[in-house]
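With one protein chain held back, the other chains of the complex are shown just where they sit.
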Amino acid sequence: MANKVFSKDAWLEALGGLKEHYRVFLPLKDGDFFTYKPIEEAKKIHFDYDNTRLSPKGLIFPQSERMFEFSLDTQDPEANILKEAPKDDSPRAIVGVRPCDAHAVGLVRRNFDNPEYRDPWWVKHVEAATYVGLGCNAPCATCFCKSVGGGPFNEEGLDAMMVDLGDRFLVRALTEKGEEFLSRVQGGEAADEEVLKEARELAQKVTDEMPDTVPTGRLKDLPVMALFEAPFWEEVAFACLNCGTCTYLCPTCWCFDIQDEVYKTEGIRLRNWDSCMFPLFTLHGSGHNPRDQKFQRVRQRFMHKLKYYVDKYGDGVQCSGCGRCVQFCPVNIDIRRVCGLMDAYEPGA
Amino acid sequence: MIQYTDKIREIAGRLLKDGTVEVFIGYRKGTVPMMNEPVLIRDPDQVDTLHWDVNCGLNLCNYLTRRTEKIGILATGCNSRNIVTHIIENQIKREQLYIVGIPCTGMVDHRAVKRAVGGKEILSAEQQGEKLIVKGADFEKTFEIKEILQSNCAVCRHRNPVEVDEMVADPVPEQEGVEPYKDVESVEGMEPRKKWEFFTRLISRCLRCYACRNACPLCYCPTCFVDESRPQWVGKSNDPTDTMTFHFLRAYHCAGRCTDCGACERVCPVGISMRQFTKKLNKDAEELFSWEAGLTLEQRPPLDVYRPDDYNDFIK
Amino acid sequence: MKNLLEHIGIEPGRLHFSWISSAEATKFVDVANQVYEAVKEVGPAQVFIKRLAEVA
Partner (left out) sequence: MTGGASLENPYLPYPVRIDDIVVETEDKNLKTFKFVFLNPEDEEKFAYTPGQFAELSVPGKGEIPIGIASSPTEKGHVTFTVNKVGLVTTHLHNMKEGDVMGIRGPLGNWYPWEEMEGKNIVIVGGGFAFTTLRSSIVYALHPDNRPKFKDIIVVYGARSPGMLLYKDELAEWEKRDDIHMHITVDATDDPDWKYNTGFVPAVTEQKVTSSENAIAIVCGPPVMIRFTQPVLEKLGFPPERIILSLENRMKCGIGMCGRCNLGDQYVCKDGPVFSLAKLKNLPPEY
């Protein structure tokens, strides 16, 4: 696989030159934080963010997305027949993705792309995307990717990886898509063994120094009903506001709602992010709600990520350790602590 | 705020032990800097988890609704005004509460601090008296707390609780000469189109996560208007008109009830200043009805009662 | 309500309140005419109009 080294200025210039091949998205400063935006909106590009406030999942799975369009005009012979909404699935490059967010794509794929059903929008949007990662030289105190199967230089889910070497970026292709991306980038020089070694050693050092703080090893073997009935859920949930911050910021939360909207005789069916924190999420037409209580909804979120997912797929947890929910939960409900409670739980003790 | 913390623990322990209250609602120290977690304590042996500092900016009144026990609760000026509002609106009974009053000199604006250190990761933020000492991997910075207050606290005129059973310390002097509505006035001076642009830009990042609504003690309806499906008042996507409808109506439901506690802004994951909506209503309530919410149990709120001399210039 | 709507940029003259008894036919006509004239002067609404959701 190809490797290239760019001076930082040359790299920024090269990204600007990709427009005819890709729609390029990258983290841009947006007020107090960073958000993935098209490169055309960039006033200044700097790769010095911890991470974006929202994960890049919205580029693949937008908060609101048109699924179908239809006419309700009785004169229209095609009235009431749903047509797929047109989409732009031309190639796009998502540049500067932190490894946790790329790892999340693989975790979410199991939901949207499985042997029985494939979600056409998610699948096509992912196929159109080239993920160019940025290794983390300085993981945050709230990061715990290493505890959940990833790491600050984890390559899973990435097509290419940038390594920040101070005044230069080493960019390594990891997949065919990444190879193609790198072939389209102008400038840079082939990386020599010395640079590669420098990058390897940096990755190794950062990974080794990152603490592995969140235990997940026992989750798989603990009985599901024991965890479900564990005594700590009321206490964990007390402060929860039942807002959607954790789920909306999360790179691995995929739940959605489907809604129809009509204006005059035109209609659309769209899907919107939804959240297990909202009571409406599970409310039956009869008025019965299986998760009527706040603690039940909080329990669902953690059990889904840390137990149901583990049981369903037999591999990994539904969390990539990005730490967004830890940092931005308005009431400081910390998944690291909850995971610790679950993992250490002794049924009947 | 070590003296407040010690005193809070002492009071909570006493109340739980002597049976004055069955539960005590306060804060525990958070797992990340500038974040404390509301906590409910039943056992007097757990009072040492209670904590107080300048990062207790949520509104604990939120946790009272639909509780049936005898409750001990911490209350700053604004929190106590929300408790009063809760009592007036029959959400809790006065007899159910033991209110532990906190003379408050304001909460720290965690976003302002983060901004002031250039957006760098903050590893610790410790309060030492009037100062906040903030440390990161490669920096240390000391702030005067009064320079980094939440914007609602900076213009607060009711720092001392209005309804208490016991105070943790002597009242603090109220701020004189604050101009609480300067920002509202600057919007009032705009042309309609500019105002629309101002508010459109203000909420453009909104995710409809409803943290603002849910952090607000005034929002306790069993089903919120945004969740109703029959009729569906507002669309559920992130369409800008629907988002504006949500913010406009959410604010409107707070008319004459908002204490400007700032919880809505504090919790917003994308930093929207939604107090720009509610403050206009507060200003009108004050100018047209001489009303500030939650100052007394003795008077019904202006939107609750009719008086022949009510402001009615808008009716033709 | 009127103040807040006007505060967020709905033009004065677009929203009207009146208290009219079912017996006050003349007042109703007068108010309707006033509203019509006032709204006509403001012109068609440009903002706060929901069409199909503007989403991805």
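Lettered A, B and C in written order, each chain numbered from 1.
Just so we're on the same page, a contact is a pair of C-beta atoms (placed from the backbone, for glycine too) under 8 Å apart; a residue touches a chain by one contact, two chains touch by 3 or more.
Nothing here was measured: the structure is a model prediction, and the numbers come from that model.
For the chain that does not appear, the touching partners among the shown chains are A, B.
Of the options A:E13, A:E235 or A:D257, the residue whose C-beta touches the omitted chain is A:D257.
The residue touching the chain not shown here, chosen from A:N80, A:S183 or A:Q204, is A:N80. Considering the full assembly, A:F281 is the residue among A:F232, A:F281 or A:F295 that touches the omitted chain. Across the interface with the omitted chain, chain A contributes residues 67-68, 70, 72, 79-82, 84, 106, 109-120, 123-124, 224-225, 228, 254-260, 262, 267, 269, 271, 274, 276, 281-286, 288, 290-291, 296, 300, 303-304, 307-309, 311-312. Seen from chain B, the chain kept out of the figure touches residues 229-230, 232.
Rule of thumb we're sticking to: only the chains that are shown with their structure count from here on.
Centre-to-centre separation of chain B and chain C, using mean CA positions: 33 Å. Contacts with at least two other chains are made by residues 63-64, 261, 270 of chain A. Contact with two or more other chains is made by residues 50-51, 53, 55 of chain C. For chain A in complex with chain C, the touching residues are 62-66, 261-263, 266-268, 270. Within the complex, the chain C residues that touch chain A are 50-53, 55-56. Of all residues in chain A, only 30-33, 49-50, 53-54, 63-64, 138, 140-142, 235, 238-239, 241-245, 248-249, 257, 259, 261, 270, 272, 275, 278-280, 326-334, 336-337 touch chain B in the complex they form.
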